[in-house]
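For chain A:
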Amino acid sequence: MPQPDVRLDRVTKRFGDVVAVDDLSLVVEHGEFFSMLGPSGCGKTTTLRMIGGFEETSEGTIYLGDADVTDLPPFRRDVNTVFQNYALFPHLTIYENVAFGLRRRKIPDGEIRHQVATMLALVELPGYERRRPHQLSGGQQQRIALARALINHPRVLLLDEPLGALDLKLRKQMQIELKRIQTEVGITFIYVTHDQEEAMTMSDRIAVMRHGRIEQLGPPEDLYERPSTDFVAGFLGVSNLIEGEVAGRDDRFAAIRLPDGTVLRAPSASVNGAPRVRVGVRPEKLRVLALTDEASSAANGLNTLDGVILDASYIGVSTQYLVEIASGQRLVVYAQNIETSGAAEAHPDGQRVRLTWRPEHTFVIGAAPMTPSDEQPEGEIHA
Partner candidate 1 sequence: MAGWLRQHRGLIPYLFLLPGVLWLLVFFVLPMLAMASVATQEGTLGTGFRQTFNVGVFPEVLDRYAPHFLRSLEYALVVTLLTIGIGFPMAYTIAFRGGRYKNVLLLLVIMPFFTSFVIRTISWKFILADQGFVLGTLKDAGIVDEGFRILATPAAVISGITYNFLPFFVLPMYVALERIDYRLVEAATDLYASRLQAFLRVTLPLSIPGLFAGSLLTFIPAAGDYINAELLGGTRDTQMIGNVVQTLYIVNRDYPHAAAVSLILMVALLVGVVAYRRVLRGQELTV
Partner candidate 2 sequence: MPDPRNDRTQIERAIARALAQGRISRRRFLRQAGKGGLITASALSLPAILAACGISPSSAGTGSAVSSASGAPVGGELSGELIFANWPLYIDQDEDTGESPTLDQFTEATGSTVDYQEAIQDNQEFFGTIQPQLEAGEPTGWDMIVMTDWMVGNMINLGYLEQIDVAASVPNFVANADDKYKNPSYDPNNLHSVPWASGYTGIAYNPELTGREITGFADLLDPEFEGRIGMFSEVRDSLSLALLHNGVEPKDATEDDVRAANEVLKEQAPLVRGYYGNEYAQELASGSLAVTMAWSGDVFQLQFDNPDLRFIIPEAGGILWIDNMCIPKGAAHPADALAMMDFVFQPEIAAQMAEYINFICPVPAAQDIIRQHAEEAESEEDRDYYTAVAESPLVFPTAEDLAKVHSYKVLSEEEEALWNELFQEVTQG
């Protein structure tokens, strides 16, 4: 039975009139790689800073293990932070940067030397002791920031967009690296990011946040495959949403009738009882068939929709289609180029096609339509 490492109980944070974090409760298990994902201003960084002790809570309680740490200053909390821009001490050598926490805790010099060496080895920067932060590249500084925090063996490591300043290639590399290190040291990581791919790559669980609240919390595949809100569906990848009515359900599937009479099937579990719903499907789940193939598809028990190709863009690994269905709505389709190559082999514009997908890949979300004000993922500096 895993014990919770961090528990937030109805935590609220206000800056003046602005509610940054709104009545948020959360449990992070021991050893978990937990991400908070969301756009700028969703409250993720503020939540992290409250756990770290850099912001006071307006209401609510924060526990580390069993201890209430709500009113403790950062230096009395058994957590360490990797800051967004690393916040390495520019006046200190790498050695002293990494040793900083141990020195404050009066660890003997010999022990410090040993541990610093171990840590630098862990982050694969041995021999960098005498350098200064400004002599290191961004990725190297990132590793040092990690080493500086990890050397203290905190109960929880907080990471605030730690890869935000790195270029794409390095970021990918560091994602793998971070996950490796986390597995190696077995410390609980709470990771804040606005990059859904990053969160999905590394996390055991992700909390998607919006307007100071958790929109949906779960393992990455749950969030992706079965988003429960428009926002989550839109924030994690692209999705096609089609309005309809629940026409009936059995143990496995629910039938949803579209305005034009087409019936689609979706897993029963995803229908929560509201009569009007939206049916969702990810673009890569759709197959595009020229209408001549139609006989075979219906028989296979797949969901089908007919439409016309409006646009086809060949992008190498896949071809993206924009398909207009009977209702006039446009759906996005990613077709893997497994057996085709080159634009010439794609379905031409104007071709009538049938889209098919497996009912299991269908998700259903509540009736509230997406509002235009909902933010899309973007770089964020601070919550």
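In picking the candidates, the idea was that all candidates are chains of the complex that A comes from, given by their letters.
By definition in this document, a contact is a pair of C-beta atoms (placed from the backbone, for glycine too) under 8 Å apart; a residue touches a chain by one contact, two chains touch by 3 or more; residues count from 1.
Owing to the predicted nature of the structure, the values given are computational and were not obtained by experimental measurement.
Trainee: Pick the one that touches chain A in this complex: which of 1 or 2 is it?
Mentor: 1
Trainee: Please give the residue numbers of chain A that touch candidate 1 in the complex, ascending.
Mentor: 52-54, 73-75, 79-81, 83-85, 87-92, 96, 100-101, 103-105, 148-149, 152
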